[in-house]
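Structure incoming, see below.
A single protein chain has been removed from this complex, and every other one stays in its place.
Per-chain numbering from 1; labels A and B assigned in written order.
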Amino acid sequence: MNGYGLAEQYSGISNQRRGTKVMDSALIPNGVRRCSLDKFLVALAVVGAVLLWGVYAMLLCWFKGLNQTNMNDNYGFALWIWADLAVIALGGGAFFTGFLKYIIAKDELKNIINYAVLIGFICYSSALLILAIDIGQPLRGWFIFWHANVHSMLTEVAFCLSCYFMVLTIEYIPLILENRQIDRVPFFHHLSHNMHSTMAVFAATGAFLSFFHQGSLGGVAGVLFGRPFAYREGLFIWPWTFFLFTWSAAAYGPCFTLMVTRITEAISGKKLVKDNVVELLAKISGWMMTTYIIAKIIDTFYWANVTAPSKGFNLIDFYSNNGFYGIWILVLEIVLGGIVPAAILITDKGRKSPIARNTAFVLAVIGVSVNRWVMVLQVMAVPIMTFDTWALYFPSWQEVATTILPVAYGIMLIMISYRYLPIFPQEAELNPAD
Amino acid sequence: MFPFNFEWIWDMSHVVFMGGLWYALTILGIGMTYCVVKSTIDAAKDDGGHH
Partner (left out) sequence: MKQEHGGVVTQKYGMVVDLDLCTGCGSCMVACMAENNVPFREDETDKLKSITWMRVYKLTNGKHYPETDICYLPRPCQHCEGSHGHSPCVSVCPATATDYDNQTGIVSQIYTRCFGCRYCMGACPYHARYFNWYDPIWPEGMERYLNPNVSPRMRGVVEKCSFCFHRYQAAKDKAHLDGQKEIDEDAYQTACTQACPAGAITFGDLDNPNHAVHELKKQPDTFRLLEKLGTNTKVYYVSSREWVRRAGDNYLKTEGLKKAVL
């Protein structure tokens, strides 16, 4: 027996004293209140049912092949690639918050970094899972590493994504080790402590890797010189989309972290993070978004007036003669999903008003998701040969189910982590037991 | 990925790209090894102190 945790061993008593003893109270962090185990398990089962639906669809895709999807030879990239790009952009909150906390030393962010890491972990593991379903020969997935073509943006994505997922795992482990029971094991207690003290190195590596994979995801579309809708000039080997994607992930990712935090607060009925922390991250995000959207507007302007016309296309060609893609999508992405949330978040008044702030978060999440959508699906839809036609596509239920699968998995991981791990350092203070 | 893969070429692209990869992996590897070794030693020390 060790000298640790003797006090903690009995600290579950705090749950009892409040008269809210739950069966698994020995696993629940000190000083916080959780719902009954039954309620928790029922909720878990409901989300688990959705997860199983997704798993069934995933197995169909793996065993029967990609004919289970509505993709076709015009739409080789579709819903899944969008989901990948979107979750990675949204998961960008992890690397950017880590960068701000560990490199720029914004210490207040320690109160949200755990959750940012967890959300990032979910986003990246989801992306890897979706990629594993998306490839036609899943058993050959390792070829991307083994036979790597270093000139392909997708290779860079695969490498950096896998490496960064390792970083996120390394960042998430100490959090797991902080579970009251695990922490009692001396080795785990020390491991958690030592990993925390080395975290700046891991976070810096994560920021380095994120810069490249977020960028190379932008490069995936930007280098397609056969696709005038996607193609961008750039710097050296990197098209402008490379920089725009990194920038937008850093700008919009934190908004997703904050939005999920708000949703968690609403569901748990508790305030979990203090307003000053939320406002700080929102402010940084707002300014990043402002600078990004200016760059995006310049990029769009240059592309519409120089790049596309040099290939024989007018801007309006990309937004007309079809039943879905109109100029509205550009407005939705840049104005509603960019300028508006940025304008809200850079003003003191906007940040301080919960309604305005939360609206900005939602709009930002929509904005970046629409950006990723057009950079994947609209790229495929636009006809290039003059005798070609617009190709529109609607995903099959298997595609939808496998895209919802990671959402269900994410919710379950959040539920479990929130219940058993001290994710929110300010929770106990904000919600006094007595 | 490795110089013994037949498509490997010793050119700038491979050196920079794969160099970046191995550099990142090395940092993560060394970092984690350090944490695990130090924690083992720390835990052993605690155990010794306890007795």
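Here is the rule we go by: a residue touches a chain if its C-beta (ideal position, glycine included) is under 8 Å from a C-beta of that chain, and two chains touch if they have at least 3 such contacts.
Not measured: the values here are computed from a predicted model.
One chain is not displayed; in the complete assembly it touches the shown chains A. The residue touching the chain not shown here, chosen from A:G206, A:P228 or A:G410, is A:P228.
Here one chain is not drawn; of A:V220, A:A251, A:V278 or A:L413, the residue touching it is A:V220.
The hidden chain makes contact, of the residues A:K39, A:R140 or A:K352, with A:R140. Across the interface with the omitted chain, subunit A contributes residues 65-67, 71-77, 134-138, 140-141, 143-144, 146-149, 151-155, 158, 220, 223-228, 309-314, 317, 379-380, 384-388, 391.
In the analysis below, only the chains that are shown with their structure count from here on.
In whole angstrom, the spacing between the mean C-alpha positions of subunit A and subunit B is 26. On the subunit B side of its complex with subunit A, the touching residues are 1, 5, 7, 13-14, 17-18, 20-21, 24-25, 27-28, 31-32, 34-36, 38-40, 42-43, 46-47, 50. The residues of subunit A lying in touch with subunit B in their complex are 2-4, 145-151, 155-156, 159, 163, 166-167, 170, 186-191, 193-195, 198, 201-202, 205, 208-209, 212.
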